[in-house]
Each structure stands twice: as structure tokens, then as C-alpha cells.
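For reference, the structure is listed below as C-alpha cells.
Of the protein chains in this complex, one is absent; all others appear in place.
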Amino acid sequence: MSRDAILAAVRAYQGDERPLPAIPAFESESHDALLARFKAALGQVGGRWVERTGGRDLAEIIRSHYPDAASIVSAVDEPPSSTLAIAADTAPAELVRVELAVLRGRLGVAENAAVWVDEAQLLHRALPFVAEHCVLLLDPGDLVTDMHAAYAALAGRRSGWGAFISGPSKTADIEQSLVIGAQGPRTLLVVLDEPGRSLRTRAG
Amino acid sequence: MNPETHATAATSFLRDAERTGWHDQALWFVRQKRDLAAHAVPEWETLRDLASAIKRHTVSRLAQYLEEFERRAADNGVVAHWARDAAEHNAVVLGILRGRGVRRLVKSKSMLTEECRLNPFLERNGVEVVETDLGERIVQLAGEEPSHIVMPAIHRKKEEVAALFHRTLGTREDPDPVYLAEAARRHLRGLMASADAALTGVNFAVAETGAMVVCTNEGNADVGAHLAPVHIASMGLDKVIPRTEHLGVFLRLLARSATGQPVTAYTSHFVTPRPGAELHVVIVDNGRTAQLGRPDFRESLHCIRCGACLNTCPVYRRSGGHSYGVTVAGPIGAIVAPGLDLAAHASLPFASTLCGSCADVCPVKIDIPGQLYRWRQVAVAGGQVSWRKRLGMRLLGATLASVSRYERAGRLVRLLLRRAPGVIGHPALDPWSRSRELPPAPKESFREWYRRERGAR
Partner (left out) sequence: MNGRVALFVPCYVDQLYPQVARATLELLDRHGVGVEFPPEQTCCGQPMANAGCERDALETARGFVRTFAGYDYVVSPSGSCVHHVRHHYDVLEQTDEVREVRARTFELCQFLVEVLKVEDPGVAFPHRVGVHVGCHAQRGLRLGESSELGGRPGGVMRVLLERVRGIELVELDRFDECCGFGGTFCVTEETVSVRMGQDRVSDHARHGAEVITSGDMSCLMHMDGIIRRQRLPIRVLHVAEILNGGTV
């Protein structure tokens, strides 16, 4: 059996055990500094942010940024509501028609503007990718400093699939010219909620 | 054995001096972006040390971590397959596809599958393969191999891409990268939405959870994998890491080293199949256990395929990936390929000045120059260099081991340089003289002067 042959070879050749290092904690920062860094990083990766202050409607924010979006799918439990019904068994041909996806981010990483989204917050795994545009709702209280802190914060969270999303899709494969909008969304907007405002998604 | 392989190919590449300058500058630009990103992280060197130690530990307990990964993946509903070599990998993939009547497979970037020559094999067996990474799609449509592990089409100018797309996709011949990327987007999204299966590589396989992490900027791996009913993930057995927390270290290093970005746009963690879909992983050896068995070269298995060494290598930048004649080119290629086939790739460890730039940018601190030096000894001991060179070095060694022989030889060399520069220095006969003047030929060596002036001996 190939499996046994391979593992036998690995066991024979792997040599003496070398120690596994412990990962130290690196310097963290104040909440304000985290937020400032996150915003700067998001701009650097081609994304945009908007602060939701004064009880502003999410629907109104989205309308002002995406006035022409006709097909919207929202996995967030407040308006705007979806114009397309998406579920786990929706056909690909339907999914690629989504113009705007509105999703909740579980946490954000200041060093690289990565926002964690996983199955618990989605109607379909393809949603953050097939939509032409993507909006992520994020509580600034859920910002962490770096990837180590992010994984620590996510520990114990069981999910069949999840991803860090940092800005819109992009490519520089043609003569190193950066083009925003490759196979995934063309734009990414992070809506920074009022701190502490608790919202639950439809999917939990 | 063809010890001139890289040198000959490089000479062809260099014939177009201007294009070489363009290629060199394009890659140097990426190196500079890497520098900015790396130097902005105060703990960068600590991260490199950690990454190196984590890989070293993992490789020393590889069997245990592979078994743990397989167990967890199975618990998650992932079907694991093992392949000893390229042929077996390809047969396994075809078997999965045939069993489900797959006609079209979409693929995101995987150097492993390039190594296994999967695409031509599948095409021969009636499966249409669509590369969905833009750079890979470009080289696929052009009928060539990628020249760089991260930027497959870095050797192609935008005018060439415009002509290619015009010919194959029917676009207008417009070299604007925005127009061309848009054309590719429309072309590829349709294909991804109608694919019967998707295949991705794996950047990191986490033993603790069975998760497979795939990093892209384009989102193509995810579009393909989340829409198709079958997702196959192909991974080299060196991709496994012990725990989720280790991802923090590697992900902070990977994109910064590769392109100068703080992270790729998408870092996707596949744990379970999508409800109603299938998820397979193919764990591939293909020479990795053999390399594991070479203590001098085992460290090359730490590689996380970031491409930083290619970008910084002054030789790679001026000769291009294709001149190496292997799937993974550049400095890392030069220490991996001889392990796969010493006879075929003996010239690669010599395609270097041992300048050490690669080692300084490597996120996992592989001592590439040290391994290049050792591979040279192995190549010579294995009879993989020309008899002329062997003889020349033996003579040189004998000459330099004796003061009298050395002094006589030195006088002779200076005499020839002075009296018969046309003999030594003929551009057609002497490679040095093609583009360089010969060194001067002083009448007196230093030691002759010293004896005369300082009266020693």
C-alpha cells in the first residue's frame, strides 16, 4: 500500500527529534491604535472602510456606496434584505449572479486588514467570492493586533470552512501591474459598527 | 548528463539584452517590495527563527504529523489518498474524476501538480483542464510552463498577453492590464461555474485539525472549490505543520516574502466538505522521502514556496525560470532538483555565485548557499562533471599543494599573459575574454618582490 510504504520511508529517514519552539506574544497596542492600523492596512490592500455612527442604517450606507446593486444577498440579520434567496444547495449559475454580498466578519486583524469569515456567518461558502462586491460588517471591538492573536481568539471555534479576507480580489500577473478585481469581488467595504453594538446573524 | 544545461539556456535568454534588463528589473521590484514589508515587522527575524525551528521539528516527526493529519481529516469527512510518485498522483486524480464522470476540471495554482505533469496527463485522458489563476491561464493558453512559482507569467510582456488573448479568447489586441484581467475574469468565471470538479494545491496542512489552508490573491481557488461538487486538494507531504497556532507564524511570513503584501487577499481554511459535496486530499511523496533521507539536504523540505529566493537571485533574474529546466527553478530549485535526478540537473548547483542573498530572504532560513556548495561536491563525486574539469581541478590542486610547483606555474601564467595574450585571451577560445580584458601580467609576483626587497628566504 502506498500509504504504508510512504510512512515507512518517512519513519526511516526523519532523523532525531528536534525541539518545537514556543511562540512568544508580540507587542499589542491600544484599541485606538488597533483601529488606526486596521484602517491603514485596509487602504493599503485596496479595500475601503466606513464608520457606522449615529445609528446610521446599514441599508443606507450600502445604498450610498452601491447605488446600482440590483441583486443583494445578505447574511446579516438587518436590512437590506436579500433580493435573491441563497442556500447551501443553490446552483452555481445562480450564485455567480450575486452583485453584492453583505456578511458579518467575526474578527479583524490590524497588521494586515484580514477579516475572518466562516461558515457560521454564511448562507453558502461561495458567497464572499462570487459576488461582484463584498461588504463586511465588523465590530471594532473584535480587532486584534496580529495573526497570532487572531488564531488565539478563534481557538475553540469549530467551523467546516473559514477564511481571512483582506481587501478585494487582485492580481499582478500581467507585467506586475496591480489590477484590483480578479476572479473574486472587485471591491471590499468594511462597515465598522458602533463599538459594542450586538447583532446576530440569521445563521447564528 | 548535460552539465551545460543552465549556462546554454541562460546564454540564449541573455541574447536579448534589453529584455533581460526588463525581466531583471521586474523581479528586483518584487524583491524591494518584500524588503519594505519585512523591515516593517519589528519581530521579523524572530518569526524566521520560529518558522525554521517549527519546520525542523515537523520534519523530524513527520510520520506522526502525517498520521495525525490523516486521522483528523478523515474525522472531518475528507477522503485521504497517498501517492508515491507523480504517476500515482495522476492516476489517483483521474480515478476520482472518472468515477464521477468529470469532463471539466478547474485548477488553482499548484506547483506539485506541475511537477507531476498532471495537466497533459488529464488532457490525454479526456478531461478538460482549466487553470484559473491568471498567470497559470496565460501560460496554459500559450502552451508553455510557468517560469516562476508565484508569478507564472512574469516572463511575458503585456503586449504578448494581449496578442495571446486576442488569438485564444477573441479579445481586442489591447495591452492594458485592466482590460486583459477583466477579459480573463469573464472567461474564467463562466468556466468555474460550470466545472464538474475543482483541484487546488495546499499551502499548509494542519495536523491538529485536518485543515488545509489555501492562499490566493485572485479568489480563484475558492470560487472553483465552493462551486464544484468535488474538490481535490493535492499536497506534497512536506506541507504539514503541527498546530493551528503555527499558521500565525507562516502566514505572517509568506505573502510578505512572496510579493511584499502583508497577507494574501484570501487565506481559506478547508476543514469539511461542503454539505452535499466531496473533499479529497492526495498526499504525495515524489522524491520527498528520498530528500528526507539526505541529512545534508533535508532542510530543503522546509520550503514554503514563497519565491523570495527567485526574486532576489541575480542569476535567476538574468536568466529566467525556463533556463533551469525544472518545475521549481531558482535557488530552491537548484537544491531540490539534484535530489530528484542528479544526472539531469547537475548543472544547477553551479548556476550560482554563492552570493548568499537567497538565504537572507528565505522566511524559513534554509541555508541555500551551504547546500549548493555541498551539492557541488556530490555532483563531482558522482561523476556528473566533465572529465576536462575533473582533470583541470586535480592538476590545480596538485600545483597549489606545493610551493615550488605553484611558483613555477605562476611565472608561466604571467609569461603567457605578457607574451602571448592572443593565445590565452582569444575571445573565440577563451570565455573570459569574450567580454572582458585579461588581468595584467606583472613582471614580478609579490613574493618575488618580497624576497628581493625584504631578503627573506
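By letter and in written order, the chains are A and B; residue numbering begins at 1 in each of them.
In this text, a contact is a pair of C-beta atoms (placed from the backbone, for glycine too) under 8 Å apart; a residue touches a chain by one contact, two chains touch by 3 or more.
All values derive from a computational prediction rather than experimental measurement.
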| item | value |
| --- | --- |
| Contact set of the excluded chain (shown chains only) | B |
| Hidden-chain contact residue, picked from the options B:10, B:141, B:235 or B:366 | B:10 |
| Subunit B residues touching the omitted chain (full complex) | 6-7, 10-11, 14, 17, 20, 24, 28, 35, 38-39, 45, 312, 314-315, 318-319, 349-357, 359-361, 373, 376-381, 385, 389-390, 393-394, 396-398, 400-403, 406, 410, 413-414, 431-432, 434-442, 444-451, 454, 456-457 |
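We take it that only the chains that are shown with their structure count from here on.
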| item | value |
| --- | --- |
| Distance between chain centroids, defined by C-alpha means - subunit A, subunit B (Å) | 30 |
| Complex contacts: residues of subunit A adjacent to subunit B | 1-3, 5-7, 9-21, 23-24, 26-27, 41, 44-45, 88-89, 92-93, 95-96, 109, 111-114, 124-126, 128-130, 146-148, 150-152, 155, 159-177, 179, 181-185 |
| List of subunit B residues in touch with subunit A within their complex | 26, 29-30, 41-43, 46, 49-50, 53-54, 56-57, 59-63, 66-67, 76, 82-84, 88, 132-135, 138, 151-154, 156-158, 161, 177-178, 180-182, 184-185, 188-190, 192-194, 217-220, 222-223, 226-227, 237, 242, 244-249, 251-252, 259, 261-276, 283, 285, 289-290, 292-293, 295, 298 |
